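With one protein chain held back, the other chains of the complex are shown just where they sit.
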Amino acid sequence: MTLAPSPDVVERRPNRFLGILRALLREPIGCTALVILTTVLLLALLAPLITQYDPLFQDRRAVLKAPSLAHWFGTDDIGRDVFSRVLYGTRISLLVGLLVVTFTMIIGGMIGLISGYFGGWTDMIIQRIVEALDTLPSLVLSLFIAAMLGPSVRNVVIAVTLAQIPRFVRVVRSEMIKVRAQDFIAASRVIGASSLRIMLTHGVPNLIPTMLVMGSLSFGIAIMTEAALSFLGVGTPPPNPSLGTMLAQGTRFIGIASWLIVFPGLMLTISVLALNLIGDALRDVLDPRRR
Amino acid sequence: MTRHFTPPTRAARFARSLLAGALLALPLAATAQETPQYGGLVRINVHADAPNFDPLASTEFAVHSRLGLALSQLVAWGTGPDIAYGEFVPTPSLAESWEISDDGLTYTFHLRHDVVWQDVAPVSGRGFTSADVVATYEAMRAGGVQGGLLSAVDTITAPDDYTVVLTLSSPNVVLLQNLAHQNMWILPTEAFDGGYDRNTTVIGTGPFILTGDEAGVATTYVRNPTYFGHDAAGNQLPYLDAVEITPIRDLNARIIAFRSGQIDIWFGPLNLTQMAQIQAQVPGLQDIQTISNTQTEMYLNPAFEPFSDIRVRQAINMAIDRMAMGEVIRGGGAVGGVVGPALSTQTLPDDERIALYGTPNPERARELLAEAGYPDGFTFQFTLLNYGEEMVREGEWIQQDLADIGITAEINIVDRAAGMALGREGNFEALYMVMSPFAEADEYLSTHYIPGAIRNYAGVDDPELTAMIEEQRTIGDPAARQAMLWDIQRYIAENVQTTLPGWASLLLHPAHARVHGWHPMMTQGFPSLREVWVSE
Partner (left out) sequence: MLTFALRRAVLGVIVLMAVSVMLFVAIRFVPGDIVNQQLSEAGAVTPELLAQKRAEMGLDQPVLTQFAHWAAGVLHGDLGNSLWTGRPVSDQIRTAIVPTLQLSILAIAFGSVLGIGAGVAASLWIGTPGDVALRMASTVFLAVPQLWLGLLTLSGLAAIGYYIPLPYRPFTTEPWANVQQVIFPALALSLGVAAALSRLTRSAMLEVTGADFIRAARARGVTPGGIYVRHGLKNALIPVITLLGTQFGNLLSGTVIIERIFNIPGLGNLLFESVDNRDYPTIQAAVLTYGFITIVVNLLVDLSYGAVDPRIREARS
């Protein structure tokens, strides 16, 4: 991952976020992505207003019904409304994604900052730990942690966060090393600024563009990993409607009830797509060289 | 007068099966008398690889179902068109006859003289003798997983090469069935004196010789030309040239393999919707249906305050709509019982089981809860062992049923190993799992209701019940024993009501039209395979 924002980004301080948003809206990709993401978000957040079905309620007289006006996405094998489950499942996906990204940014960002700023032994030790986490394929690592902790949303967040941290640490660290090498940091040191102050005033603002891009990509990966873990039975536990759990349920009815596989998968793909597009657009906006 | 065993006549078997048939549909295999043909290959799927082939090391289905083709017991489960899936008809195997002394304490087995071991080194086709039986049983008692099946046995002796005598310290009418248990394969003495490695080598006296085993691919067998078995007309068995057992873990992959004819005989869960799909695509499919020998069950831990009150346990029992659950989720089957419904002659009669466990009454359940001091219900941790999707669905179903009477069940899903550990430690509030595939009422009762027993997770300690369970083991008369077993089950429903039975699912055993003479049996090891033949 090479996401070096140009140093001139740093100078555009005032109203940075609004500026980014405005720039995003000017780009066709960014605009599309924002529209899709907003739609997904609204569908998930307003689920109780959009559908009157309880995602957990079993209508035992309407089992495995194909999509119809009453049940837009059909019903599952114990009569639960698939449309409602997809909406509420998206909520869980987004929740897991949001938590994972937040924790990864905070923990990964902090470790990366420390590692990059101090260098030396601190850096050496942190890098070895990060490498240890990174020797395993991320899903294998998450799977292992989740299997050990047992299925629950909290444990999924822990498992996915741990697997994502190494990437953040690495990127933030290399950014920090670059920042540290710049003249104004040396200047701050000369005038007696503390390490913490330097990191906060110069390190963090410089990292924001990179973090935004990585965060949106990470969000997508987190959603996919949650689905994979749930599919494998170590993720979000039943009866919660997770998109991955729904796909696992659907495998028993391949060739019989295709709606059980099509709709949850579609929603999953659309959510990840929107996040990836946001990431792409952000990268274009924040890093002029990549246009 | 000692009771002598002679193989039952066809009429006697038929009479017995009428009783069973009233409770349970008999396998609907084609019974048309066609002349069996020799040759051909049959492929069966199972759900997993055999971890190894040592019958003393584990009780795994994957091991013993595979061993059954190559090994034999002293006494076997009879099979045939008029024997029900869960019905034990003691049938001569390595022992051609036996006598039981009047006091029920001495069993004398007369072994066949014409049995030779399969021609695999180092045993290499030597004759089978009583020394093999003694060595096997002694090794099982010393450290085999199946040692408990011989716990009633005091001494094992061999007066001559073809006689084995077992003496018991107290009468146990279940012994004969224990000897026919799927874990009781007889091995040659070489298996125990370091002659070969039981983990990897299989040498038996069964109808097929195991020739290869590749993990994830197949276990392969060829006909054993020196097998001792013959059909009714005196023809050498088995008919088949070869058998393959294929491990397919994923249900969908299994369906695809069966549909496309890569599997001849289906084994494992399958629901009616899936079956209908297969039938639409495979002409002439044999549709054999039975009731599963396992059932789901719910342990209520009395250490959790509300569950210590029998009224709460009764209320939970009354809240669950098992009949609808079984129909919707499992596509049929039978409501569970203290003794599983597959044991058609030992479980309570169908209508009585339905009255006890299959007739939900939410109003009465709410009243009982109020009487017990929980008018507003309560919340508990519902630990669910993950045996697969259907199991999870049942848990979700029960959750909604309990919500109807004001009880909140918080599902906590765990894998099987973790769940068993939690059960054994008593570290749960309610535990939902699948019962082991027991083949005798005594197994159900002695594992669940005797203090300290391995499956007594609910801590049942009722001296009266213990006495009754011990007594039924000594009743030689089948009718009297059945009455006693039924009394015990009624007693448990009224006074104990923990380990609530769930559902025993419908088992579908589709087989392709080319397969003849196939009778699925509850016991593991595919005992009817020796008489299976294929057309075309």
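Per-chain residue numbering starts at 1, and chain names A and B are given in the order in which the chains are listed.
What we mean here is this: contacts are C-beta pairs under 8 Å (C-beta built on N, C-alpha and C of every residue); 3 or more make two chains touch, one makes a residue touch a chain.
As the structure is a computational prediction, the values presented were derived from the model and not from experiment.
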{"item": "Residue in contact with the excluded chain [from B:H113, B:H230 or B:R249]", "value": "B:R249"}
{"item": "Sole contact to the chain not displayed, among B:G80, B:G419 or B:G517", "value": "B:G419"}
{"item": "Touching the absent chain when the full complex is considered, from A:W72, A:F118 or A:F144", "value": "A:F144"}
{"item": "Residue of B:V134, B:A257, B:L272 or B:I354 in touch with the missing chain, whole complex considered", "value": "B:A257"}
{"item": "Which residue of B:D54, B:E190, B:D264 or B:E297 touches the chain not shown here", "value": "B:D54"}
{"item": "Subunit A residues that touch the omitted chain in the full complex", "value": "1-2, 128, 131-132, 134-140, 143-144, 147-148, 220, 224, 227-228, 231-232, 244, 247, 250-251, 254-255, 258, 261, 265, 268-270, 272-273, 276-277, 280, 290"}
{"item": "Missing-partner contacts on subunit B, residue numbers", "value": "48, 51-52, 54, 57-61, 143, 145-149, 151, 183, 199-200, 214-218, 246-250, 252-253, 256-257, 259-260, 262, 414-422, 424, 436-438, 443-444, 446-447, 452, 454-455"}
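One rule holds in what follows: only the chains that are shown with their structure count from here on.
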{"item": "Separation of mean Cα positions, subunit B and subunit A [Å, integer]", "value": "48"}
{"item": "Touching residues on subunit A, where the partner in the complex is subunit B", "value": "56-58, 60, 63-64, 77-79, 147, 150-151, 233, 237-239, 248-249, 251-256"}
{"item": "In the complex with subunit A, residue positions of subunit B that touch it", "value": "250-252, 273-274, 277, 324, 328-329, 384, 386, 389, 392-393, 395-397, 399-400, 411-415, 418"}
